[in-house]
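The complex appears here without one of its protein chains, the remainder shown in place.
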Amino acid sequence: MRIGLLTGGGDCPGLNAAIRAVVKQGLGEYGHSIIGFRNGWKGVVDGDVMPLERQHIRNVLPVGGTLLGTARFHPREEDGSMEAVLATLEAERIEALICIGGDGTLHAASRVADAGVKIVAIPKTIDNDVAGTDLSIGYHTAVNIAAEAIDRIHTTAESHNRVMVIEVMGRHAGWIAVNAGIAGGAEIVLAPEEPFDMDKIIKFLKHRHKAHANFSIVVVAEGAHAVPGSSMEYEVQLGKYGEIVAGAIGERVATEIQTRTGFDTRLTVLGHVQRGGSPTTTDRILGSRFGVAAVDAITRGESNVMTALRGEEVVLVPLPEVAGKVKAVPADLLRTARALA
Amino acid sequence: MRIGLLTGGGDCPGLNAAIRAVVKQGLGEYGHSIIGFRNGWKGVVDGDVMPLERQHIRNVLPVGGTLLGTARFHPREEDGSMEAVLATLEAERIEALICIGGDGTLHAASRVADAGVKIVAIPKTIDNDVAGTDLSIGYHTAVNIAAEAIDRIHTTAESHNRVMVIEVMGRHAGWIAVNAGIAGGAEIVLAPEEPFDMDKIIKFLKHRHKAHANFSIVVVAEGAHAVPGSSMEYEVQLGKYGEIVAGAIGERVATEIQTRTGFDTRLTVLGHVQRGGSPTTTDRILGSRFGVAAVDAITRGESNVMTALRGEEVVLVPLPEVAGKVKAVPADLLRTARALA
Amino acid sequence: MRIGLLTGGGDCPGLNAAIRAVVKQGLGEYGHSIIGFRNGWKGVVDGDVMPLERQHIRNVLPVGGTLLGTARFHPREEDGSMEAVLATLEAERIEALICIGGDGTLHAASRVADAGVKIVAIPKTIDNDVAGTDLSIGYHTAVNIAAEAIDRIHTTAESHNRVMVIEVMGRHAGWIAVNAGIAGGAEIVLAPEEPFDMDKIIKFLKHRHKAHANFSIVVVAEGAHAVPGSSMEYEVQLGKYGEIVAGAIGERVATEIQTRTGFDTRLTVLGHVQRGGSPTTTDRILGSRFGVAAVDAITRGESNVMTALRGEEVVLVPLPEVAGKVKAVPADLLRTARALA
Partner (left out) sequence: MRIGLLTGGGDCPGLNAAIRAVVKQGLGEYGHSIIGFRNGWKGVVDGDVMPLERQHIRNVLPVGGTLLGTARFHPREEDGSMEAVLATLEAERIEALICIGGDGTLHAASRVADAGVKIVAIPKTIDNDVAGTDLSIGYHTAVNIAAEAIDRIHTTAESHNRVMVIEVMGRHAGWIAVNAGIAGGAEIVLAPEEPFDMDKIIKFLKHRHKAHANFSIVVVAEGAHAVPGSSMEYEVQLGKYGEIVAGAIGERVATEIQTRTGFDTRLTVLGHVQRGGSPTTTDRILGSRFGVAAVDAITRGESNVMTALRGEEVVLVPLPEVAGKVKAVPADLLRTARALA
């Protein structure tokens, strides 16, 4: 078989592990040809191909990013790019396509599958909010980086008697904020799942600094927002590409705390470091397992499905069931974060 | 309530996260008293108690080991130690007991529960072979350390054209070997789940070094053993405490490869570094969630159960159902390890 | 002897290693008493003391920050605080003082020494710009964090064909920017030692992206500034405490590059993570050696000196010779950074 492969959306650690597994399993187990497309769907539109051989995947397991490149572009019917995708797939005699990506890529994959292309998707997102799977590629590395940053900031907070506010990624779901907050021992975690009330935060901080300690760590997901009508109203601010403006919510929260408590308060915006660098063991294993499973599924004739981790097993879930849905942090995990404050 | 708390068996990273969560949730949410026992069941037999307050758990989240100490000792009816356990619990007016430990501790916990004590267990084992839960405390840190060591050894293997054999922990199950092998890009993984045939290994290595590359990484679980009747027979070697002799299987495998292939072959036995040091983010979160869940369960009146991770949720499973069972690496994961060789 | 001990200025990793060494050597080797002052010079003014015993320094070696606390406050004659310092030292019968700090603390130490107090100083600064010593406590950890962040950002830059601008600390000297830039493989490093010409940077980037690669890493020290009269003029921006405004230079450089090249350009401001977390091996050893050497010097009757690393040896240098001087990055190191672009 000639199998196409692309990585779409924002880059993250673990993509190369998946690419490597697709190539190893495709070539070694089945004798398929693996045709990479550069820069996500853009490369499919442009016919920018890169046949993948063993030499391309040597030593890539510990390397972050994606050797295929990626772009935040998705094909649409309106501008003719969907048509271009189908034309390229035909011209390149692609019999099936493996798409590694986040929600946007999965959506596009589902539509391309509707147009008759055999597709297996592999989920990646550092936000961990793809539905239907316990983990997506990239999240585990990101939450580790965030937790390590909180660890570092902890010692400064304590030495200087400060409130340290740390803004982390997480647009629709607070997985990074909640889990990095637990792992780093944060006092307060603001996640999109639970709109916050600044009055309660101020009250908590004043009480804590009076009774227990003179420092605090506040972790804020970029997509956090306030309870409507509460003392500090806040809506998520978007940039020109529809992206959340980095630092906006963090800046606002830090200023509010500084002003209303008088405690020395500082902000750190983690930003791009969360999506780079060598993948953790977990992301390497996850990418490897998903890559092998995707090739197996394609070879068995499956289509319009996504590889997913459920407990200890890798399974397949129908793509239409998961595309467009957000997996929120479960209530008991939010509760644990509060319990350990 | 007066709740007893102990950590038993071998130490590992993440125990302090669980202790901290038990204390925070116990004191903060419910107003319980938490009475620690030093050095596992031994401390219960001896009545060696340490009432736990907030100050004992400050800054312990990132610290490996257990602040309560531990010992490889389990109470038995035969020598009167089971009786001593019950006597201490009564003397200290312990209403319920939280036991953090591996298979030996869980067994003992189940027997103590049979004697009428309310018990909730929390699983820990770097081998990850406790049944009923996706993860046990300590495993994730261990597999990370092993994967990092394989990464390091990779560069030496390649620079010197060597076969590098790495022995890792894993007595009854090969979780560390298989997953660290995948994450570190090992060519061969020997796990207890699949007895190995040295003839095939020699053949594979000779072919690989002739056709593809002039180095190889072989990961061996300490509990790996050979197919009975195959060219290199091997049975697990035990020390005086019933422990597997560190280095025994690794030494044997390395010598066999060196002798039969002529390739320059070296052995590394990871040993104790696998169970020490600061817990990973995953182990901190797991310990924290299990600790909170155990206190909640105790407070609700649950007994003879174990906290368990199933997918994204923490649930309770009956202790008798899991004690004494070994959770093996699933077939698809073993297959992935082979596929990526 | 009764020896006072304080840590002043911004916190950093390695301070606890020095405190631990002072206590171990002071108590163990000589039988001195070590009297800690909380929160730097502020604690001396306020008479806020904490006699240090062995139990205070248990397990602190791997912990960042300072167990004594610190503050950005220095005694002055004008407001009576210098007088208060001398009064406290007399009231507490302090025979000699060990001051761990950066330039401000060293200045103050020198003035207190002029007033007749026996003083030995230990240099710390993550900027590494204290004169007279190859290394100061805290720098090595900071440059490692910055280099690791550049490593992470590298993979994103490459996957997305971007220019990534990273602002790091370094007010008067570019040690972190230059060395993290070399270690992380940055294309451009802007340090205070060499005012930059934006025209040349734009020209270099356009050439590189046309001829060699489609991504670049630009590391900017917070204290970097432009050649006067060049196309992009820039002067360092200060906040209300005289601190450099975090992100100011980075924002300006990123905007300029984006506008004039059209390349997708993103900014990361590392901020407080640079000064936190567990100290590197180098900082632990440096703090330990300086602590032992300071106690030895005090006991021998030395005063108005600073411990310093010169090659492989720890020596003493006169405090007045080094206070107030900035140690710039040497020309050959700046040249190496350029050569490897």
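In order of appearance the chains are A, B and C, and numbering begins at 1 in each one.
As a working rule, a contact is a pair of C-beta atoms (placed from the backbone, for glycine too) under 8 Å apart; a residue touches a chain by one contact, two chains touch by 3 or more.
Here the structure is a predicted model, which is why all the values come from computation and not from measurement.
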| field | Hidden-chain contact residue, picked from the options B:D48, B:E158, B:D197 or B:E313 | value | B:E158
| note | Of B:T70, B:S110 or B:N179, the residue that touches the missing chain is B:T70
| field | Residues belonging to subunit C that touch the chain removed from view | value | 20-21, 24-25, 28-29, 54, 61-62, 134, 140, 143-144, 147-148, 151, 179-180, 182-185, 212, 280-282, 284-285, 288-289, 292-293, 310-314, 330, 332-333, 335-336, 339-340
| field | Residues in subunit B touching the chain absent from view | value | 10-11, 13, 15, 63-66, 69-71, 145, 148-149, 151-156, 158-161, 164, 266-269, 271-273, 275-278
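Operating definition for what follows: only the chains that are shown with their structure count from here on.
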| message | Validating interface symmetry: for the copies subunit A and subunit B, is the fraction of residue numbers used by both over half? Same or different. | response | same
| Through what angle, between 0 and 180°, must subunit B be rotated so its C-alpha atoms fit those of subunit C, rounded to a multiple of 5? | 180
| Just how far, in Å, is the C-alpha centre of subunit C from the one of subunit A? | 34
| query | For subunit B, what residues touch not just one other chain but two or more? | reply | none
